[in-house]
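With one protein chain held back, the other chains of the complex are shown just where they sit.
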Amino acid sequence: MDQISFDISIVEYGFFASAILVILVGLYGALVKKSLIKIVIGLSILESGVNLLLITIGYIQGGTAPVFSPQLLKDMPLTLENIKALGNEMVDPVPQALVLTAIVIGFGVTAVALSLVIRLYRHHHTLVIDEIKNLKW
Amino acid sequence: METKTLYKKLTSVFLNWLFLFIVWNAFTSSFQAQEVITGLIISFLLALFTSRFFDCCSLRVLHPVSLFYSIVYVFVFLIALIRSNFDMAKRVLSPSLPINPGIVKFKSKLQSDFAKMMLANSITLTPGTLSVDLIEDTLYVHWIDVKTDDPEKVHAEIAQQFENILLKIFAE
Amino acid sequence: MKKILVLLLLAVFGIYLADVLFSLEFGKQFFTDGVKDFYLTKGPLDLKVSNTITAIIVNFRGFDTLGEVTVLFLATTAMGGILYKKRHKVGARSVLFPSSQIVMAGSKILFPAIILLGIYVFVHGHLTPGGGFQGGTIIATGFLLMLLAYQDYTVSHKVLTIVESLAGITFVVIGLMGLIKGSTFLENFMPVGTLNNLFSGGLIPIIYIVVGFKVGAELTGLIYTALHEKD
Amino acid sequence: MVGSPILFVAVPLLAAFLIPLFGFIWKELVRIVPGIVLLYLLILSVSLYIQVLQDGTIVEQIGGWAPPWGINLVFSPFTGLLTTLMLFLAFIIWLYSYRFKNVDFEPSKKYFILLLMLVTGSIGIVLTGDIFNQFVFIEIMSISGYALTAFYTGRDSAEASFKYLIMGSLSSMFLLLAIILIYSQLGTLNMADIASKAHLMKPEFRVLALVFFIVGMGIEAEIFPLNGWAPDAYSQAPGPIGAAFSGIVVKAGIYSIIRVTFTLFDVEGTMQFLVLMGMITLVVAEMAAIKQDKIKRMLAYSSIGQMGLVLVAFGIGTEEGVFAALFLMVNHALVKPLLFLSASYLVFNSTEKSIRELNGLGKYLPLTSFLFALGAIAIVGMPPLSGFWAKWSMLTAAANSNMILIIGLVLLVSVVEIVYYFRVVNRIYFFKKEEDVEPKKPTINAMVSMIVLGILIVTIGFYPDLITSYLHEASESLLDKGKYIQDVLSAGQSIIQ
Amino acid sequence: MIIYLIFLFVLLALMVGAAIYSIMQKDLLYAVIGTGVISLVLSILFFILQAPDVALTEAAIGVALTTIIFIITIRNTVRYEDEHDRKENK
Amino acid sequence: MKEVLEIIGALFVLLGGIFLFLGGLGIVRMPDAYNRIQAGTKATTLGGMSLILGVGLMETSWLIKAVVIIIFIAFSNPISSHALARANYKRKNFPYLKNTKGVDAYKDAYLNENKEEQS
Partner (left out) sequence: MIQIIIYVTFGFMVLGIIFSAWRIMKGPTAADRILALDTLTTISVSGMVLLAYVFNRFIYLDVALIYGVLGFIGVLVIARYLEGAL
């Protein structure tokens, strides 16, 4: 097979920029919107943006996923040099591990938030935040 | 009566086991001894738990005739799928959109749920048709180019070729 | 008015953040001696785990995973507490009417396959992408399929609780056994095998299986609680 | 070796996973087990703390990987002090809520699981030496916090909880952003490692990361623009949970801010920033507190004000200042729960929960009222009680650093506090109840827990030397950044060679 | 090469667009579909950034579970953001 | 042999791409939801199947897994589109009919069902 390259450095700052844009959109939704569900949607969008940013930070040009699969190892003996050489061509695994945790935690928070929304609706019969202001916001 | 249900249960577990084992090996696709043994154990345990849902077919599907017709079915299905796609491409690409849609119905002769589902799926993927609902054994089909609304003719037009093969596979 | 103010504020924030972040070059590593090199060599060599991310999640930073599992457990508990519905009546329906026969027949055959897929994902967590969380989520999705398709499909809440608790206890006990057998919490005390075999990685597959069961039970319980929440 | 710091997290988690199973066996176990766990941990914590004072910091490496590669727990004189304090309070709160208000609120298994997790999250924040792990613990703590705030079935509690949730999750996103910035520069997540490498970061990254950290953790620590959730949550949550918030959660938040500013980064002007934020928080909160007519909201604002005071004291930056801040924290951690616990019985029967309804309760509930008054005196800093020594040490610290403005401000604030606390005490003792009511008598265990707190306050008031040596140790260990780095990283150095 | 560039830019733009769409859309169901699109695209982006584990998690959690939780909330509350939109759309 | 398989696989991939594109075009051009579902399902199913099969042929050791994905797609896509069509009918979006004599046999069954539910 001839070498097919998928060079994503051509977008340069595209990933950073769109992650920041998504973060901003999410923040806007969480801060300005009046509907409770919209606020939660805004939060989950914000979270997506942060996750994308984290993964983008960990990306290394031309790297591959940090999985030492048989296909990658072929018949190399398992020596320190070989592993190091392979590891140098891999993207940073740490941000990926962090994002995994962050995604799951974010889902938990979203679930709690939405159950609160359901309960608020049961008491107030509306989702508009202005009409729920019993306590001073 | 008692034995028959037990027999049914056993066949169901067995078929489920077989099915899951095949699926497992397809997932791992490495055929190392460790993987295969683990697959056997896991699929057996899972088969015990999920066998009450797995009532699609009896042992009859392992009969050579059934297997043969299954392969035939796959080919017929693929040909129908490709035909349907070219048909759809023709309709989509032609500027005037030559369509005359409507919903027609017909009765299927198939018995088991699974066979009916296969039929409905096949119909969805064949030229110009989309199964909308299945009530008892009446299939409601959205047809992009309605030629007739007589159930018999519709049946002959849309479902005949699949149904015959499915009848042979499931031996009904 | 508030909108414009917020937009302005966000614009300033975004421009500043972009300004700072753009000083990083895309696709470059910005530090010289990070922890990642250690993980990338120790993972395959010492732990014999092919998927370094799994090695990080379960072993190097296994404590985070314990916390993460706890977060999901808490979310389920919190959801039950917040929705404060008294125990739903027996025979309460999750959906109002059953789906069409086609979906029902399809889900019957897809359900075992999806559960098997979930099990595959968490059993092979150390070899391929995926692991306990993904596998557990897939299992929960399988149950969701059944709940959607059938009107009267029920999952025993008691069984879910027991599975969840037992899995959580197993996780902590495995950790504490590391404390007893080795010297620290969550320390690997099992033989590690050879790289890229199914039976390798010492404790990692075991912990991931436990996590898979726990997450599956938790998310199923969460969906189940939420689906029965109908006024 | 008495035990390992990991047990502070592992044992409560084990208990939390076990509690649902106990629920199937015997309902009462659900309530007893958390108490046993907390008592055990308290004993462990005290013994570990004594050991640490003699032998130096214990660093627990989880998974057998030395820092910076693995996660580590640091049990130093400073964190040990906070842990012991938190566990003590947790035990008191458990005792109080063991049969809390049998009438309409039965503490169920969910309540105890969440309470246990709230405590565990806070202890994890204090003990951990890894920023991402701290994020995870913050999430554990805040999710339990959200759920506990909404534990009452009223509608306002859900609203307060939602508010808390929105602010909490926004701030945790900022925390994640800060972690991203740090990781992108240094490639490590361990606090000691970051501290030793912090000079390698580009300055703008350092400043931005610090700001994000303070925004992210300020939510738990109730710094001024981020404390909107606190009064609602305190007033809507069940009584013991208000106490837990003010006694445990806030301490964890303050701890993490302190850890970040003192150990992780030395950015020019951070201390001044802390003083400024603390002063704004203090002034705004006290002004708000004086206007409140609901008792729990008043207590909440007072709590925010105290946190501002603590921040100011930390911001002085000298050893004396840190000592004063720690003294204030300990004082607040003992007194505010007492106030919350007693106030929640004082207003138990009223629907409004306002101060007006406290009229003349001193006759009906003499002991509870007395304890409330004791707490009020202690927190404003009247001479014989513990609060006085705390404020006094703060004033001396400020005077030694020539911060006259702070002295003036503290005195002014004390006057304000006197005004609004004595308004309440005045109503309790010197007003007449209009109609005869039958107030709810506290249960015995609640009474015991409150009396224990009261005795402690009085004891510390008369013998402040009992704790000052510990506080000095703690503040030294906080300020000695080099020793922290060395303690944590030395194990790793030996492994790699 | 240029096609990869276009491909990536379309994906990035689609993500940002879906984010804006789901914030702006008055019908909450459509907003939820928008979030589904976000996590779909995000998943491919993670894939492109060589993070298959994260792509898997995002797919598993974002596509099915978040959707069902949001849908349950919508079913228990209202489908439209404002009261008057309900009449317009119905 | 390998080269031949690669070329065949590449052609399959190209065919799949074209069908995916046609699916997209179909859902844009068709006049109502049912027709769009028809166009979308058929074209994307075949497109996806052929593309994945093409990849499987190009890299023969991947074939088994590719076939698994194909089977999953072939199995689940029609079901979801069927569910979608039914849901669309239940929301009272009746199909677009070209002339007034258009056939809608489902309407009776649907109305009967509704009557049963009400009574």
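Letters A, B, C, D, E and F mark the chains in the order given here, with residues in each chain numbered from 1 onward.
The rule we apply is simple: contacts are C-beta pairs under 8 Å (C-beta built on N, C-alpha and C of every residue); 3 or more make two chains touch, one makes a residue touch a chain.
Just so you know, these numbers come straight off a predicted model, no measurement behind them.
Colleague: Omitted chain: which shown chains does it touch?
Modeller: Computed over the complete complex, the missing chain touches A, C, E, F.
Colleague: List the subunit F residues touching the unshown chain?
Modeller: Counting only subunit F, the missing chain is touched by 6-7, 10-11, 13-14, 16-18, 20-21, 23-25, 27-28, 33, 36-37, 40-41, 44-45, 47-48, 51-52, 55, 58-59, 61-62, 65-66, 68-69, 72-73, 76-77, 79-81, 83-88, 90-91, 93.
Colleague: Tell me which stretches of subunit A touch the chain missing from the display.
Modeller: 1-2, 4, 6, 64-65, 67, 69, 71-72
Colleague: Given the full complex, what residues of subunit C touch the hidden partner chain?
Modeller: 95-99, 103, 110, 114, 117, 121, 127-130, 134, 138, 141, 144-145, 148, 227
Quick note on the criterion: only the chains that are shown with their structure count from here on.
Colleague: Which pair, B-C or A-C, has more C-beta contacts?
Modeller: Result of the comparison of B-C and A-C: A-C.
Colleague: How many angstrom between the C-alpha centroids of subunit D and subunit B?
Modeller: Spacing between the chain centres: roughly 62 Å.
Colleague: Centroid from C-alpha atoms only, then distance subunit A to subunit F, rounded to Å. What do you get?
Modeller: 30
Colleague: What whole-number Å value describes the gap between the mean CA coordinates of subunit A and subunit E?
Modeller: 13
Colleague: List, in ascending order, every residue of subunit E touching at least 2 other chains.
Modeller: 52-53, 57, 61, 65, 69, 72, 76
Colleague: Where in subunit B do residues touch two or more of the other chains?
Modeller: In subunit B, 23, 27, 117, 120-121, 131, 133, 135 touch at least two other chains.
Colleague: Touching subunit D in the complex: which residues of subunit C?
Modeller: The touching residues are 16-17, 20, 23-24, 29-36, 38-39, 42, 59-64, 66-68, 70-71, 73-75, 77-78, 80-82, 84, 158, 161-162, 164-166, 168-169, 172-173, 175-176, 178-179, 182-188.
Colleague: Can you list the residues on subunit F that touch subunit C in the complex?
Modeller: These residues of subunit F touch subunit C: 75-76, 79, 82-83, 86, 117.
Colleague: Quick one: in the complex, what on subunit C touches subunit A?
Modeller: Listed in rising order, the residues of subunit C that touch subunit A are 2-3, 6-7, 10-11, 13-14, 17-18, 21-22, 24, 26-29, 34-37, 39-41, 43-45, 50-53, 56-57, 61, 64-65, 67-68, 71-72, 74-75, 78-79, 82-84, 127-129, 133, 195-196, 222, 226, 229, 231.
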